[in-house]
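The complex appears here minus one protein chain, its other protein chains still in place.
Moving on, here comes chain A:
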Amino acid sequence: MGALLEVEDLTVWLATRRGPRMAVDGLSFQVGSGEIFGIAGESGSGKTMTAMALLGLLPHAARTSGKAVFEGRDLLSMSARQLRAVRGRRIAMVSQDPSTSLHPMLSIETQLTEHMRHHLGLGRSEARGRAVELLATVRIPDPEQALGAHAAQFSGGMRQRIAIAVALACEPRLLLADEPTTALDVTVQAGILRLLHRLRAERELAVVVITHDLGVLSAVADRICVMYGGRTAEVGPRENVLTRPRHPYTRGLLDALPHPEGGAAALRPIPGSPPSLGEVPEGCPFHPRCGYAVPDCRTERPAPVLVEPGHASACPPDPLGGIA
């Protein structure tokens, strides 16, 4: 599995009233072709800004450094024109809430075909034919009729299926899915995740799933990166990260998930709240909320180190190392 996307030391500064603030701090990860890679973290952990940086859609006056090599070319040093040729064509995006990400006034046909016609130079009827196939692929009943409809005429789950069809239209190699199931009911979520799983297999599509919900990643991800304060806390194969977490933050996220056999009492929230933009503490960003913090955590900025093959954690004291 060769790396399709190689992000190296990605740093993103956002412009704020009080000057530039770091939203992503030296993030590195690889995504293999056909792999489902999960990025987990609370809001403000920098996960959405990572996706926006890859697409070149950061807010105005944001700056980046580092590298994001996709198919051998660095996305971060591309011109606007080069990026437009990649966006929607090689890398596509599915965003959180399909009721706001689908255009309320344009027909489904327009939204499904406009970029096919632009990127692939298809004619109207050709693009329409492919749009029907795409809607069938994501299991929209009666695709022909759906083309003439508008977003408001579909349920939330159906809208997200349509948004995924839009993303897949130009047969991208990489799909960035930012909280693809957050706005949906649990049963609908499962259907969308199954769809992503199936598409990956059918199309050798790599998917980056960005979410705050480790439960979502446990269902689909091959590998998981847990982010905190704009940095990697832990990254590794799904099984390792979810069953043998080595970073106290990952542990905390897992303990905060509801278990079917435990009641509400079994939920253990992480004390405190994540740092806001530009207020990431010195040392390990997680130390103020960490039950295992030692004096070094306040001063040393830890980088992820391998704790077992393919599994890295940015917690040098490694208090969970013996537990696994």
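By our rule, contacts are C-beta pairs under 8 Å (C-beta built on N, C-alpha and C of every residue); 3 or more make two chains touch, one makes a residue touch a chain; residues count from 1.
Just so it is clear, contacts and distances are computed from a predicted model.
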item: Choices "Na(+)-translocating NADH-quinone reductase subunit A", "Peptide ABC transporter permease", "Putative membrane protein" or "Hydrogenase expression/formation protein HypE" - which one is the UniProt name of the chain not shown; value: "Peptide ABC transporter permease"
item: Which of A:127, A:219 or A:235 contacts the chain that the document leaves out; value: A:219
item: Residue, one of A:8, A:114, A:300 or A:318, that touches the chain absent here; value: A:114
item: Contact partner of the left-out chain, one of A:63, A:124 or A:259; value: A:259
item: From A:21, A:67 or A:84, residue that would touch the chain that is not displayed; value: A:84
item: Touching residue (missing chain; options A:55, A:69 or A:132); value: A:55
item: Sites on chain A contacted by the missing partner chain, in the whole complex; value: 55, 57, 83-89, 92-93, 95-97, 100-107, 110, 114-115, 118-119, 139, 141, 145-146, 148-150, 152-158, 161, 163, 166, 187-188, 190-194, 197, 214-215, 218-219, 242-243, 254, 257, 259-261
